[in-house]
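Structure, as structure tokens:
All protein chains but one are shown in place.
Presenting subunit A:
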Amino acid sequence: MSTLVRDTRIVMARELRPVRRDPFSVIFGMVQPLVFLGLFGPLLVGSLGGQAGVLGGSVWQWFVPAILVMTALFGTSATGANLLFEFQTGAHERMLVTPLSRPALLIGRALKEMVPLAGQAVIIVLVMTPFGFRPHPGGALIGLALLAVFGIGLGSLSYALAIAVRKQDWMFWAVQQTLIFPLMLLSGMLLPLETGPSWMRVAARFDPLAYVVDAERALFAGEWSADVAWGWVAALTTAAVGLAVGIRAMVRSAE
């Protein structure tokens, strides 16, 4: 057990070193969410801003927590590409010949996902505050923790996907793109599902992302509702499943 903790720390420290050496790489991971925030946000304000009943008090209050989840979605679901690259160069193979524990190779990488994610979330919150976004401080902190746990799960799944398709690497982006857009739209992240047909609301019940989005909205508003609990269930389940699948894949990644 102590070896696992030690090895996990080594892998995580290694993964974080390029981020520490070049902190601007964190900003690049935010490009897509910022585009949605800057170009989609105003449209949302224009079309739904008047309907206070649908979005609650302020459009930003509704939209910014969802954008944080989007940052997690885009960032961590793409992280498998880094591992895929290390498969191609030989860096991963070098690690497999060392005494590092195989599970640590995955857990260390997955835990590392929290760090850029937290950085990105803090930047977005700070940037949006002058525009009238008012996060509840305690709720926001718990919201970030929830996001971190979800990011670990999603990151693990992304690594598992990378390992599964390592011999046909083009498949990685095909699968990743095919999965994230339905997950994103069904989560009610961009537009409220209340205005959509009922089958979409049914489908959304099977989208873990929807629970995370609802929980983040509640937390950033300082509402302690059942949505928060369901969000944690979704995030913890994603993390548990992700780690289990990811570790299994990692142990077999040498073949």
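As a convention for this text, contacts are C-beta pairs under 8 Å (C-beta built on N, C-alpha and C of every residue); 3 or more make two chains touch, one makes a residue touch a chain; residues count from 1.
Simple rule for what comes next: contacts and distances are computed from a predicted model.
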item	value
Choices "ABC transporter", "NADH-quinone oxidoreductase subunit K", "MoxR-like ATPase" or "Biotin-independent malonate decarboxylase subunit gamma" - which one is the UniProt name of the chain not shown	"ABC transporter"
Hidden-chain contact residue, picked from the options A:Gln88, A:Thr129, A:Gln177 or A:Thr195	A:Gln88
Option from A:Ile10, A:Val26, A:Ala145 or A:Val175 whose C-beta touches the chain left out	A:Ile10
Hidden partner interface residues of subunit A, rising order	7, 10, 13-14, 17-18, 21, 82, 85-86, 88-91, 93-100, 254-255
